[in-house]
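Before I ask anything, here is the structure I am working with.
Heads up, one of the protein chains got dropped from this complex, but the rest are sitting where they should.
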Amino acid sequence: MTFFFYLFAGVAIGGGIGVVMSKNPVASLLFMVTTLAAMAGTFVLLEAHFLAAIQIIVYAGAIMVLFLFVIMLLNLGHDYRKDLKGGAFAVLSFGVIGSIAGLLATRLRTADAMPAEGAIAIDAALAEHGAVGAIAEPLYTTYVVPFEITGILLLVAIVGAVVLAKREV
Amino acid sequence: MITEALMLSAILFVIGTFGVLVRRNAIIMFLCIELQLNAVNLSFVAFSRMFGIEGQIFVFFVMTVAAAEAAVGLAIIISIFRHYETVNVDSFNLLKW
Partner (left out) sequence: MSAVIAPVIALAQGGGQAAAEAAHFEPFLPGLVVLLPLLGFVLNGILALRHGRDSAAAVRRGEELDLGDRASRPATHTLPTWIGPGVLGAAFVITLVNFARMFGADLEAPVIVHYWTWIATGTFTVEAALQLDQLSMIMMMVVTGVGFLIHVFSVGYMRDDAGYPRYFAYLNLFVFFMLVLVMGSSYALMFVGWEGVGLCSYLLIGYWFSDREKSDAGKKAFIVNRIGDVGFLIAMFLLFRAFGTVDFVPVFAEAETLVYAGGLVTAITLFFFLGAVGKSAQIPLHIWLPDAMAGPTPVSALIHAATMVTAGVYLVARSSVLFALAPLSSAVVAGIGVLTALFAATIALKQNDIKKVLAYSTVSQLGYMFVGVGVGAYAAGVFHLMTHAFFKALLFLGSGAVIHAMHDAYHSTHSHEDAQDMRNMGGLKTYMPITWATMWIATLAISGIWPFAGFFSKDEIIWQTAAFGGAENAPYAALYSVYWIVALAAAMLTAFYMTRMMVMTFHGENRTGAEESKHLHEAPAVMWVPLAVLAVLSVFGGWINVPEAIQTSWVGLFGALPTGEWLHHWLEPLTAQAHHIQEANLGELAHSAPFGGGEVLWATISTAAAAVVVFLSIRFVGGQKTVPVAQDETAPSGFGAVLLNKYYVDEFYDRFVVQPIVRASRFCWKTIDSLVIDGAVNAVGLVAKAFGWGVSMFQTGSVNTYAFILTVGVLVILGVAVL
């Protein structure tokens, strides 16, 4: 299991670096799909089966395809210009982000010491309702109002996207 | 396991942030933001091992928002591209009076 985790982690990190470093947007996008798939794998390892599924279906499938459409629509697929900012700015950025990572790391080291009570509850829920039911049960009971609001949000996003993207008639 | 997952989350977040900072292509920047969101999602999932199913539900919401954001953001990129014929963010400096 640990082996798989490190495998997925390695693929995800490699994909991430590929996203950032690729000159071609299409290549970036494909690296991104790879990363998302690898992360879906870690989700499975963390017993989030339903999320792993929608990660593949919605993220890697729908959203990334949307990106791909846009790249193709704008005809950016042949754009090999180097658009990485270089020099001092990149170094400085790296330094700042590295510091953030370092600070986070000092804290994350102690996370395992905390009791994993959630895992027991999730295991029980999975046994009782199944992978979908475990997450659907609270979503349609406790969190039904936020859930409905996300529906409205999506509607608004669709309308907004149409208004922004359509040509002037 | 949780620690490793959080570490992975942090590394991916950092990579995403670095991408946002150094890339000029708006679509790539967008992809990097998605990467940051995913890194956070991973954190949520990892924390759900400690605090319960709510972490996973939150991931669900984040994905919804990410989808909405992607739709609107890409629409904006399209309309900008129509105007400037480029998606290079250095080409427009509207965020300056």
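We just call them A and B in the order they show up, numbering each chain from 1.
Just so it is clear, a contact is a pair of C-beta atoms (placed from the backbone, for glycine too) under 8 Å apart; a residue touches a chain by one contact, two chains touch by 3 or more.
Computed from a predicted structure; not experimentally measured.
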Candidate in contact with the missing chain, chosen from B:20, B:42, B:57 or B:72: B:20
Touching the absent chain when the full complex is considered, from A:6, A:69, A:89 or A:140: A:89
Residue, one of A:26, A:53 or A:100, that touches the chain absent here: A:100
Contacts of subunit A with the absent chain, listed as residue ranges: 85, 89, 92-93, 96-97, 99-100, 103-104, 106-107
Touch list for subunit B against the chain that is not drawn: 17, 20-22, 24, 29, 89-90, 92-97
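The rule is short, and it goes like this: only the chains that are shown with their structure count from here on.
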Where subunit A and subunit B are represented by their mean Cα positions, the distance between them in whole Å: 8
In the complex, subunit A residues that touch subunit B: 1-2, 5-6, 9, 12-13, 16-17, 19-20, 22, 25, 28-29, 32, 35-36, 39, 42-43, 45-48, 50-51, 54-55, 58-59, 62-63, 66-67, 70-71, 73-74, 76, 79, 83-85, 89-90, 93-94, 97-98, 100-101, 104-105, 108-109, 111-112, 114-119, 121-122, 125, 134-135, 138-139, 143, 146, 150, 153-154, 156-158, 160-165, 167
Residue numbers on subunit B that touch subunit A, as the complex places them: 1-8, 10-12, 14-19, 21-25, 27-28, 30-32, 34-35, 38, 41-42, 45-57, 59-61, 63-72, 74-79, 81-82, 87-88
